[in-house]
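First, the structure itself, so that you have it in front of you.
For this depiction, one protein chain was excluded, whereas all remaining protein chains were kept in their positions.
Letters A, B, C, D and E mark the chains in the order given here, with residues in each chain numbered from 1 onward.
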């Protein structure tokens, strides 16, 4: 069930049978010579959209701009500062908690978001902690590549040259979902180098075409489809387990 | 051209021929018994997407959560506080300005966003003003219903019962774009009442089903298509005029 | 009744008969070659002060610095950033609400304040909305030129060359109240040009002497007096209507 | 010279002969059974206004709401939080520095403001310090009761029962300037008690009628006139000394 | 009793017999040619540590970075902005208040902290004041040099050349506690000059070696020991008096 294609009354009914919601969250940032700028928010959106076709789970609109300050040296990247990111996640959670949602799962598509999302969770929990009261909600962060079975499948599909940015697995997912937007390029070197992640100036100097450790040429729509199906099943299981979890208070 | 389906190199090329970008911006909030929760961010997204099919204009990802605090009494609404909204717009603009964009047009789909967007513009401009230097960019807010010809068309289509929230025109636009998500309901009264806009508790007490002054039953996909086409043309003209405008400094 | 010339006990008594207060709010900013820097906060102060002579209404001290970042290119302008403005309005309202005021009317003298004041209202209401409780107060913004009868009178007095900044109507109001501070100058051109409002650098380049669309030479103390009297009556009616309005919760 | 009764061009001319400005700053808060709520911002305003009649000094509009959280238990008090206060002072200073003011003197009327004003100064200076550059301006805080000769005069006028809040000296100043607003009451006890200053609830419990250590019955307009004249002379000397001070950089 | 060398259960037991805690607070900043960078946080830490050997008082970890923006021109200085300082003190107090501490005494070692600490107290109290409820805690600031008997002793020990920064008294305290870190230098002039405190650039230009009015050559470990013993006794008395004080509410 997609929240944004529902009416408020439909969400009201959903809340009678479940208190759980999934928020796809990612980033809009360069993904190398062939990766789409939207890759990191489209991947969790694609997976979440697929999952809700097979199970009664509710998907929020996509939180599409994340913490991508290091990619700003490449045109098209849009980033929030961590402080803004924390404030925005806080407002999303307060809105959803006001409706009675008690389990809020962020399905994440960008490694660079992890620290700021967890910091946001702590900021939210701290309100309750300082007041010595229950928060009334539980928050969970799941990276789509950590969903059950996904890591193993990606390792099979891309035993070398997977890397950590502009990876063939994320590009494959977008190729399956947006076949009209598949791009090609010569990669040089075939597998990109690694390095530390600092400010954008430093990043662009180290990572000339934007990739980190990856060979995106290995991506294909078929591999993308398999990843999406595996991830969608994993998400459904995560949501079920999270929904069943009791909350003290 | 959709930014999120492009590579960074493609955006780099675009910047050689234009310094203008369009950001669809809206809100995720209740829209009465039949309006979709995503209506206010989907309308500018639909229009912008249509416009870029007929002209060389660049569309950013959609800023999909806006200032909707008064609707939080209805399930599914997600709102930013104005302070968060201002911080987020600021980060978007700083990101785009870093790439060399000089004209940033926000195509807005939610009346409740107007004050906070304008406040955000002032917050951004103030940095330059306190430093007595040019800002380096110009910001413009266009509500899609104010684009050339759109208001007249809506008045023809809906001479009575248009209202200001959950209007037949915005619902028509989403009906055309998402025909599988058309909802129906009995409206009572047929045309909803009006009232002041304050906090969510007050709003829900005054506006029982969420509408303000509207009769959404008049919406149809065909009327939606006509509105989208008119608005897309208007947007192209706005972008052209804005792009041509000289900036002092 | 002027709050600042009263004791706390007198305000305590007032609260037994009314829960409404008026805050004159404006800006300290350039007003062309002859307009006083204080024009925008003095106009609502003058009108509010006049109104309380004829009715039992309570006037707060004047909020005299507003959102005037675009005028900083002209000496004497003092501006708050919107974020500061919102924080300050929030503190004023929290202070007054703590005393039991339930209807807080901002009588505004500066068009550039409107967006930030409305954003501040939303920021305040959002606290209650996120907590799903009544706010306990209602906020209202009235521009003095929108008070009943004022627009019509100004149109009669200044059928052409009224403009939107350093207008003959606002200058007339200050001429009536501060006759010793009437200034004169040659205007060139007689009616100033218009243009967009962006950062201070851009504004000063476009509006050489600071005016926007106005011919202040038409102002006179007599016209000012008529405007003040009309506006004061309008304010009294606004306050009465606002005071009578029921608040849900 | 009063800034708000001047045009921007007049301030431009003033800047050619001086880079110094005086900002009256105070608070709007309860002042016991007979003190006016505006006492703390009116006193520095009255003194500054008097001083500029006898010397070529420039007076900014009055910063009329200060840090008065402890008085909120008494109706009519309006307070900023220190964080808001700091942000507002910062914006005032940035505005004035943009025009070329290099010496900004805050003439203060409220003891409770001192810490927050000094914190604001440090916040402003820290921007320059972190950047290892000169600030370009110097800030000075003067309490009006610390101006040359004022403390001695007050001690002569009120050898006992001066106290620290709702003092006969500050009330005398307002009696001279606002003779129509002189209030009387029975004081019980004649000299109010002292105590620590904490939150408003605690303050009101300790200081039943709002006074701290004072016997305001001793105030008279004549004593007020003498205090104002002494303070105005002191202010002129302070401004002259401050203006002459060299700034490194 | 040192909190950081205790277990949570031990603190739980302490709370059954006392609701008071002491926080040593200072700054890490240059202290002239021979003063240690840690002087201002080590002095209150040393004194508090000594005091708890002779009385059942609880000492929190040391708040070791304060408001020292003016010293940033000298290597090794670390400063918080006042806004950060206020936020941090606020979190410390909220944490301790959550455990039931009702009397929180800040034993301060840096004059430059005073304004920001007091502003932080007001920020904390304002939360309660705006909500018209008791705060539930009382906050107290004690500078170690103001503890009973300390000022007199320092005046005896250093009748001239005490000054206000890099004073012989504070250096003596650290010499006693850290005898292996005693430094020597030629002072020129023997007694340093005074001047205003502004941004770091200005400060370094005025105070070439960092001292203000002091002759640190007079310090000795023996004088330091006497100061610590006097201050520790004074602290115990302060804590006892503060603990006994009733809180309304």
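Note that in this section a residue touches a chain if its C-beta (ideal position, glycine included) is under 8 Å from a C-beta of that chain, and two chains touch if they have at least 3 such contacts.
Everything quoted here is computed from the prediction, not taken from an experiment.
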{"item": "Chains shown that the absent chain touches, full complex", "value": "A, B, D, E"}
{"item": "Residue, one of A:126, A:164 or A:217, that touches the chain absent here", "value": "A:126"}
{"item": "Touch with the omitted chain, as defined above, among E:60, E:142 or E:212", "value": "E:60"}
{"item": "For chain D, the residues touching the chain missing from this view", "value": "129-132"}
{"item": "Touching residues on chain A - with respect to the absent chain", "value": "67, 69-70, 72-73, 79, 81-83, 86, 112, 114-116, 118-120, 122-123, 125-126, 128-130, 132-135, 138-139, 196, 198-202, 205-206, 245, 247-249"}
{"item": "Interface with the unshown chain - residue positions in chain E", "value": "3-12, 14-15, 28, 30-38, 41-42, 60-65, 72, 74-81, 83-84, 87-88, 90-92, 95-96, 98-100, 178, 181, 183, 200, 210"}
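Basically, only the chains that are shown with their structure count from here on.
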{"item": "Chain labels contacting chain C and also chain D", "value": "B, E"}
{"item": "Shared interface numbering between chain C and chain B [over half = same, under half = different]", "value": "same"}
{"item": "Chain closest to the middle [Cα centroid of all protein chains]", "value": "C"}
{"item": "Distance from chain C to chain A - Cα centre to Cα centre, in angstrom", "value": "47"}
{"item": "Centre-to-centre distance between chain E and chain D (centres being mean Cα positions), rounded to whole Å", "value": "29"}
{"item": "Multi-chain contact residues (two or more partners), chain D", "value": "72, 79, 81, 83, 91, 95, 98, 200"}
{"item": "Chain contact topology (line, ring, star, complete or other)", "value": "other"}
{"item": "Contact pairs between chains, per stated definition", "value": "A-B, A-C, A-E, B-C, B-D, C-D, C-E, D-E"}
